[in-house]
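This part shows chain A:
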Amino acid sequence: MVSPLSSTTDTPTEAPRDTVREEALARVLEALGANVVDSLLKPNDDIWIRVTAESWRATGETLKSLGFTYFGFLSVIDWLPSPFGKGEDDPTAPPVERSTTIKQGYAGGETRFQVFARLVQPFTTLGINIKVDVDDAVMAVDSWSSVFAGANWHEREAHEMFGIGFNGHPDLRNMYLPSDFEGHPMRKDFPLLARIVKPWPGIVDVEPLPGDDSEEGEAS
Partner candidate 1 sequence: MTMLGDRQQLAYIAAQAADARVNVELETEGMTLNIGPQHPATHGTLRIIARLDGEQVVWAEPSAGYMHRGYEKLTEVRTFPQVTALVNRIDWLGSFANEVPFILAAEKLMGVEAPSRAQHIRTILFELSRIANVSLFLGDLGVQLGAITPVFFAFRDREYVLNLIEAATGGRFHPNFDRIGGLKDDLPAGFIDETRVVMKKLRTFCDQIEDLLFGNEIFQARTRGIGVIPKDVALSYGLSGANLRASGVDWDLRRDQDIPMAWNKTEFKVITHPDGDSFARCWVRLQEVRESTKIVDQLLDTIPAGPVMAKVPKIIKVPEGEAWVSTENPLGEMGYYVVSQGDQGPFRVKIRSASFNNISIVPWLLKGVYVPDIITILASLYFILGDIDR
Partner candidate 2 sequence: MNAVLLSADLPYWAISLLRVLGGLVAVLLPAGTVVYLFLFKMLSFMQSRLGPMEAGPYGSMQLFAEVGKWLQKEDIVPASAQPEARIFKMAPLIVLASTFLLVVVVPFGPDAWFTNFETGIFYALAVSSVSVLGILIAGWSSANKYSLLGGLRAAGQLVAYELPMVLAVIGVVIQAGTMNLQEIVVAQNAGSMFGWDGLGNPYVLTQFVAFLIFMISVQAELSQTPFDMPIAESELVSGYMTEYSGFRFLIFFIGEFATAGVFAMIASVLFLGGWGVPFSWFGWTTIDSIDNWMNVAGPLILFAKMMALVFFIMWIRFSSPRLREDQLQRFAWKVLIPISLVNIMLTAVLKVAF
């Protein structure tokens, strides 16, 4: 069960091949056909696939029939870079210009929001990460709750935190927030107030000598 590669000292000399995952990916690609937009395999690490939004529920069903019966998790990524940074800006200084270009992750993507989930084949650790683009105009994908019972709560959480709808979900109530809460806290453009109400103590610097212009004071 433990592969011989687990030993920590020797590194494999040849390019690592991962036949188990390659075979699994081939089977998945075959079963899903044209629904897969993109896929990525990192040897001895993981598989990523991206499917079309229309086939999201069908993907879940197909993968379940392929033996990926264990539901890991489901969540959303907001690929927009945070307009607030780490909240370490000086409030008195002019606002910092931040890049707003979206840099997608593994298996690519075209939209700001991506729903991603992880399914695992039980008794192995062969897992698969499935991503799906969420159209900004629709902001919804199909629900997986009828395929995997465990997806129910994950979708509720994703709905509340990112504002993504899940068509066919029985009950998209808020789990954490009051029902009249406005906004979706996990979106990158939702400010983290704790980092805004108080200025960063690291902004202040050592006061220079009167009349000294050089920024870097030589200590000792």
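Here, a residue touches a chain if its C-beta (ideal position, glycine included) is under 8 Å from a C-beta of that chain, and two chains touch if they have at least 3 such contacts; residues count from 1.
In picking the candidates, the idea was that all candidates are chains of the complex that A comes from, given by their letters.
The structure displayed is predicted, hence computed values, not measured ones.
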| item | value |
| --- | --- |
| Pick from 1 or 2, the complex member that touches chain A | 1 |
| List of chain A residues in touch with candidate 1 within their complex | 1-3, 5-6, 8-9, 44-46, 48, 69-73, 75, 77-78, 81-82, 85-87, 103, 105-106, 116, 118, 122-125, 127, 129, 148-150, 152-154, 161, 174-177, 185-186, 188, 192, 195 |
